[in-house]
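The other protein chains are all here in position, but one chain of the complex has been omitted.
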């Protein structure tokens, strides 16, 4: 089965993208976002994670967190390309919310087949979820949480938007006897569905650079877990391309905001009696950013479309999409600040919100070099 | 022992550099060089290697090939920095001659201590020499020539300016019994001094891109060899930094020619009623070339100075110098042609001589990535 | 069902089936002669004859000029050229030699020529019987095209042309040239006019064609010198002083962004020809020894190769996404990137291939030991022709910055 020429991006997807852009434009203009999250500049002060909870309520009402949930589970059942488009707009708005992590959780649950149904139904009614699956070195295969006799032990690192989530989807190594040696890649892993306020759970909030997200280390000490899938290695593996596609979408959207904002500045700001954009150093830099964004965006929709239509191609296309989006984010961040000159280096200028969000995204879920090395394993 | 602040670049070195620049400027202006080597453009025709033999005679009279030969062997005994300066001018002139390969041969012979004296004396009287030391994959440790009972067997690849040399300095694996299995890195190697017209030698001329050099594969079949050093692995190893420094000098000089020629064009050529250099796309590109050249040049003299004053630092500085010169050559070549526009893409424009010489040098004696990987072994 | 077919209109469905049958029956198979890498590199009359006869038979079957009206020799169809070309590419047929004619001259003559010119010129253009070339660049007018100095002086209904054009591919085979020249020296843009002029029939009578040698040593380009060439005013396209606007139509189609753009058709090359793709570079890496391993095991080369694979995929996806309006904020944003991306991609891929080949990259076309018969250094050098010709990469970035991003003009 090939991919449709138009990526299967039909009217309902276009409508979703359009209305999401309007929604964020109306409800979360960047000055309000800045006022909300950038109130305390002091980099030495304790992490603080303000976010627009009311907006999240409206997003839930619009059904966004359940777009990936099949209709049979009370969701909307939209194609991946539509969800990618929504997250592009989410990134363009640099919106602090558990939307991305909830959709990523849904992606993993969908990969569990029937076993994921109950949890998906919870997502469908608007309960935010996030993934607890990385170890201290952010390895996808470290499995620093163990499932011992139905209880979770250990700790998960780099849990995204942990404080916004009501549910955790935990990837845990199944240990039959507690003093077994640490796991290797081939060991049996389970996916567990846990209340964020469950007994035995403790959060250590990270003090992060990104002002539009929160992140935590979560420790588990005898936490009762609802096991979604006892032998989840294959499901987990098959969900990875979707995680990368969703993360890439956010970065592509944010990069477009960085480009457009800098283009506007280069049109208006004058130096040497000329608009900045007259100077090729600025013009060509911005064109290079545009080219990078377009490459990433085309790869993004190709990978999302593969999830819908050509799953056997999804892995390699998702590697490409995340590698490309990561390079694009780095370029767009650097050039947006540099081309703004002095003002771009200040706290009062909104650019830093995006700069920091992009930096955060670049190194999550595999950096560009890692995705290329994985791609090389497939293609060489 | 540290390095002197001025790299030990004293008056005699400055005088040599200055007079070499005048010499090449007078005797081999680029239009004459082009007329000499670029007479037959057809890329499918057999390799042809015209070169200014009379000029070489004058270079010999000036004592250039014997600059590295100690006075005790009838040479001049100049410091490495002076020789680097001479080769910078040689590269600036893109001069076709056996100067570089003779000086590289001298570097290896010097590393042989007393054993190299006789051969060095031959260099001192102006006999051009070149190194036969690489295998088919250009490995420094392949040793595809064997020394069996005092006779050379096998073949050496990528022999530089082979048709200009009267003597070959051959690196050969010492084989006591002819049907021994192929060598490994730790095997015993010898350095042998062979007449280029010796019985049993055959040349296969390569058809190469570079018009200012020749290159050959040389096959040995029972060739009688004068063994310079029977156990030469250490001497060979210790001579490598010098080989890289000398090769880098040629590239730095050629890059400076590429820069200056393109700068002149950007000053004169007008488009859109402005000199090309007005446009930042051209201006900043050329500045980047200049910066790259300066980095390479500073590293070059630092590495050459280390050969004179601080041999324990020579290996790492030479890795840096060749890695840097290689990147610089690639950048200067690409930008010089691109900034010239259409005319730079023609045969009649002299740029291609340098473009091709640089391409040739970039991949000889280790490319940039290889030198960095070796440097990492030292520094990490 | 292939990807393309999924969205075909009824007319396209039927036409596609027709093309497929015709190609199956008429595919010439592997050619006996060595074909060039592209139409612009046709070197011999033998190559030209072979390719012209292929274009003629495809035209006679209705596969060329499909979307032009029948009155000018076209097929009178709607958005069917793309369909024919997709099938030709899929079947790896030879390409058409009259690439400047189809890609640039035809849409320009169609939009700006008189009815008489259209009916006279277009049929033989489509059939490939008349090869066309383009007379735009001059020694003093490269990136700054509007500064062309070739001048036409009027006397009655006749124009006398003097000037010097360079980089005219195919001029040594061409019957006709599209020619941008100056009819008024006092206005830079408004002093330009646009003609079609005969070439082959006027050699020695006001027209001289001389080969230009590329840095690779190959020929292919020409310079064309006009000395008192006389042509009738009937050969003018559009009004006097409208040459710049007419040239924009040509350039729009050259950049692959015009309505009558003729995408590449066919792709059969001789076995000897190298395709400059990441895939070819990967093959080279697999076949190149690097110490004890293969170059394809080197993590740094793998990373560089994957960057190229990703850019190539993105390039392909850009073409696809450009046709999905909901995924484009600006209609020309992707189309105007095509030339820039394709040429820089080829340049970088060949540079990597040279690094893979190592010192063997020094070996050129006449060396039997050269990897890929020495075509990688050839491809790398030729890539500079691509990043310079038809608007340098710098000019392409200006265009994108100005037309798509709306930044101030850089001149």
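By written order: A, B and C. Residues from 1 in each chain.
We take it that a residue touches a chain if its C-beta (ideal position, glycine included) is under 8 Å from a C-beta of that chain, and two chains touch if they have at least 3 such contacts.
The structure displayed is predicted, hence computed values, not measured ones.
Checked against the hidden chain, the listed residues B:248, B:324 or B:358 yield one contact partner: B:324. For the options A:208, A:233 or A:380, the residue in contact with the chain missing from this view is A:208.
Although one chain is not drawn, the whole complex shows that of A:82, A:330 or A:375 it is A:330 that touches it. On the side of chain B, the interface with the absent chain consists of residues 2-7, 9, 13-14, 17, 263, 266-267, 274-275, 277-280, 282-284, 286-288, 290-291, 294-299, 301-302, 317, 320, 323-324, 369, 372-373, 375-376, 379-380, using the contact rule stated above. In the full complex, chain C touches the omitted chain through residues 299-300, 303.
In the full complex, chain A touches the hidden chain at residues 41-47, 134, 136-139, 157-158, 206-210, 215, 217, 270-274, 279, 281-282, 330, 334, 337-338, 341-349, 351-352, 355, 359-360, 363-364, 367, 369.
Here, only the chains that are shown with their structure count from here on.
Farthest chain from chain A, judged by C-alpha centroids: B.
Mean C-alpha positions place chain B and chain C at a centre distance of 40 Å. In this assembly, the C-alpha centroid of chain A lies 52 Å from the C-alpha centroid of chain B.
Touching two or more other chains at once are residues 394, 397, 410 of chain C. In chain A, the residues touching two or more other chains are 279-280, 284.
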